[in-house]
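All protein chains but one are shown at their positions in the complex.
In this document, chain identifiers A, B and C correspond to the written order of the chains, with residue numbering beginning at 1 in each.
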Amino acid sequence: MTVDRSALEPSEDPGDLDRQDPEAEIGLRAEAYRNWGRWGEDDAIGTLNFIDDDKRAAAAGLVTRGRVISLAQSFDTDGPQKGWRRRINPIHTMTDTGTDAERGTQGFPHGIGGADDYITMPLQCSTQWDGLGHIFDHGNAWNGRRAGDVVTSEGDLVTGIEHARDVIVSRGVLLDLGRHLSPDTGELPDGYAITTPELEACIAAQGPSSAVGRGDIVLVRTGRYARARREGWGEYAGGPAPGLSLTTAGWLHRTEIAAIATDTWGFEVRPNEFDAPAFQPLHQIVIPNMGLTIGEMWNLDELADACAEFARWEFLLSAPPLPITGAVGSPINPVALL
Amino acid sequence: MTVDRSALEPSEDPGDLDRQDPEAEIGLRAEAYRNWGRWGEDDAIGTLNFIDDDKRAAAAGLVTRGRVISLAQSFDTDGPQKGWRRRINPIHTMTDTGTDAERGTQGFPHGIGGADDYITMPLQCSTQWDGLGHIFDHGNAWNGRRAGDVVTSEGDLVTGIEHARDVIVSRGVLLDLGRHLSPDTGELPDGYAITTPELEACIAAQGPSSAVGRGDIVLVRTGRYARARREGWGEYAGGPAPGLSLTTAGWLHRTEIAAIATDTWGFEVRPNEFDAPAFQPLHQIVIPNMGLTIGEMWNLDELADACAEFARWEFLLSAPPLPITGAVGSPINPVALL
Amino acid sequence: MTVDRSALEPSEDPGDLDRQDPEAEIGLRAEAYRNWGRWGEDDAIGTLNFIDDDKRAAAAGLVTRGRVISLAQSFDTDGPQKGWRRRINPIHTMTDTGTDAERGTQGFPHGIGGADDYITMPLQCSTQWDGLGHIFDHGNAWNGRRAGDVVTSEGDLVTGIEHARDVIVSRGVLLDLGRHLSPDTGELPDGYAITTPELEACIAAQGPSSAVGRGDIVLVRTGRYARARREGWGEYAGGPAPGLSLTTAGWLHRTEIAAIATDTWGFEVRPNEFDAPAFQPLHQIVIPNMGLTIGEMWNLDELADACAEFARWEFLLSAPPLPITGAVGSPINPVALL
Partner (left out) sequence: MTVDRSALEPSEDPGDLDRQDPEAEIGLRAEAYRNWGRWGEDDAIGTLNFIDDDKRAAAAGLVTRGRVISLAQSFDTDGPQKGWRRRINPIHTMTDTGTDAERGTQGFPHGIGGADDYITMPLQCSTQWDGLGHIFDHGNAWNGRRAGDVVTSEGDLVTGIEHARDVIVSRGVLLDLGRHLSPDTGELPDGYAITTPELEACIAAQGPSSAVGRGDIVLVRTGRYARARREGWGEYAGGPAPGLSLTTAGWLHRTEIAAIATDTWGFEVRPNEFDAPAFQPLHQIVIPNMGLTIGEMWNLDELADACAEFARWEFLLSAPPLPITGAVGSPINPVALL
């Protein structure tokens, strides 16, 4: 007899997951936390709608020291990418150089010389936002559109990242799960699935400045990037990592956060929490169904040090994407202003 | 007899320029406004040093409405570039699509599908910062280094844009020269050289909220981009345009601004103010000599409307570059928070 | 009453075309000249199968002078592309230069220095072969496969150009329609549709060395490229041009040629021969249905001069594609050996 799982409340206990049936576990949560139509049928930004001007004005009021911290990793050939699905590290080439200028080969008048450059990169090669067109669930994209109506070879025709160009500035909250769960090292081990109770305990431990609510951008630090910097990239891109458990989908939904980012390659725990073949199941729930914008490969270490020093985990976060028309993601340099 | 121009004070009257001798006019100002060594011999960010935490904290205090305005143009193939020095508009390609996902060709389990993308672009193809390694003066780069010691085919080894990753958040001031000088159209004609007295008159007319001083990021709107949007790109990239006169170099220096940006391709007036062959002479003074960071091809129109509406020309400006190691420029999505 | 066009023999007289109904005219010929299954269900090279070792050995026997002529246009930024469907001219960038080497910035021992480079280009930006996965007819690809089973975002999984890597060497025949029809200028006007009788008359006029048969690679010179070199690219890419009439489909089929190339952007006459909206109808017939490999943007001018001088229009043609896995086209430098 088959249980009608669609009638069940999705459990937030990873122990309850049917590890043989990712499709059912995903489906249960996709249905429970689906936001299709919540912001109208033409919506292109999903939960980013939770940010409003009042939210931003209040967030600006959090700035006391004026210190700015970049949350980006470096964009260069010494990056984590190893070729999976043609993802490479950025290729930066020069079309004019100082060597040429100094030698006088450029042909400009009155002693002026110049340097110019190019970049070729996957939009998700380093610190980035996943756009809402990045992941599909059974051929469905955000807001219930068919994937093929949204993202063709010409790009994302409907929910391209350019729609978020003037949105993603809000209150940021750092949840330093690495420090909270591993006070000695500040780093979670690979495969560690962060659960809803742990998120809530972290908030409680960090205190009121880390309360999470509507329109916030939550940054979850696992310590995985700190380890990569110390030990080398290894399997950072696509390999085992700490991350959010599939069972946090409910928390991500009911907190009404605008966006979430981690210091890992893939946001959710890897290997994924199934014995049957599975791949990024939490993405499948939160991007096309919930409309949640996800950030990956952020550098949260300096910010974590500052938050710990000041015992304050909230700040103004400015992380607008490059408005690349039709992109399903964007490289970014997010900055926290404390 | 040759006049010893190095002993002269550079005039701020364009009528005094010797239009046959760009090299002398540039040299006079390069010497007068040179900041080499001002922030130590290892400096990599020039006038961005004028921004400090107090400046940023005060800037955050300017935020009252919480409204965010993107100052970026769109990054896509419908851009202004026409191939000059191999500069093209961005090429965005997909490595996975929704069409494929919907059709089931991707080979992922449990109904998940994905879209991924690439970009190839000159770093200065659209809204951008010029890095300090972008322009040289007689083979010299910022802070007196030899150009060939700074920017080789491997990129900017010394003053790469990544050094500004956690700096460029400050008070922004919009000087809407377009509206000030052409109240009817809000647009200056091509070839219009904005002078120091005009900058000062604009500040006076706009009122105290547009006072310019140390650490500010000044945005000069000419209306050129509004015209391009209305009439098509035409010669926007590299052709005639309104812009700053060479004679504003002194003002750019003594105001101790951190950075400046315009809504034009090239910041300074074009054609340049010489009868002899000349090319971007103000760049030659302010980048390698003064260490001034310049922004170009910004979209200042929505911001101008808002500033006019609120009769307030100051705001928090967040415009950190992508930390592309060794880059001499960076595509950006600057945001103003009002 | 609707005529059952499928029962008709397709006319080779352009005057018989129903200029309001491209779909019917295409469908009639697609059906009549379809080669699906002719070389087995796994076939990936279509009419290239007409070339065999005997053909190549005989072609080598045509070489008497040992003169080699390149049939490629230059691959550089000064090319015909203007951005249609993101097609640009090649972007060539250096990752190491002689300037750097001479200045000693490269860090190599014993005085060695080097230069290295990159290219980014559409595979069809200049002289090229269309692969069999380049064009579809009502969602069908070559040999009757569904287009989505053949070419996804990962490339051509079935008929990629790499399958022709060791095939395209054969007897080449130049049909200089430009000289034949316009003896004074050697150039046909834009919109000139070359017909079957004209192809046959050209062969007759040029003499027995230009007889066309099984396994030959036919090169049709219109003079369009000569005009572009003289007058500038203008609308060379995608604009009006002389080229083959839709009504030559039968000739292309019954001659059993292996491949055909022209000195134009698009092989067939442009504007296309319909009053209703139409786009490259002959492609739709010959690529997915006939399995014919098409070459475009070849430089046939020097070859034409040599053929005219020697009164001999046959030669050994070597034009193997770069074996780019999954490509639907390939840049090439075809060479004729006379």
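The rule is simple: contacts are C-beta pairs under 8 Å (C-beta built on N, C-alpha and C of every residue); 3 or more make two chains touch, one makes a residue touch a chain.
Predicted model only: the values in this text are computed from it and were never measured.
S.K.: Touching the absent chain in the whole complex: find that residue among C:P22, C:P80, C:G178 or C:G291.
M.R.: That would be C:P22, which touches the missing chain.
S.K.: Contact with the hidden chain only, please: which subunit A residues?
M.R.: Missing-chain contacts on subunit A: residues 77, 83, 86, 88-89, 91-97, 99-100, 103, 105, 120, 148-149, 152-154.
S.K.: On subunit B, what residues meet the omitted chain?
M.R.: Touching the missing chain: residues 91, 93-95, 97, 99-100, 102-103, 105, 118, 120, 153.
S.K.: For review purposes, identify every residue of subunit C that touches the missing chain, sorted by number.
M.R.: Touching the missing chain: residues 22-23, 26, 52-61, 63-70, 72-76, 78, 85-87, 90, 92-99, 101-104, 108-124, 133-139, 141, 146-156, 162, 165-167, 169, 276-281, 283-284, 316, 318, 320-329, 331-333, 335, 337.
Just so it is clear, only the chains that are shown with their structure count from here on.
S.K.: Just the number, please: Cα centre separation of subunit A and subunit B in whole Å.
M.R.: 29
S.K.: Report, in whole Å, the distance between the mean C-alpha point of subunit A and the mean C-alpha point of subunit C.
M.R.: Their C-alpha centroids are separated by 46 Å.
S.K.: What positions in subunit C touch 2 or more of the other chains?
M.R.: 91, 93-95, 97, 99-100, 103, 105, 120, 153
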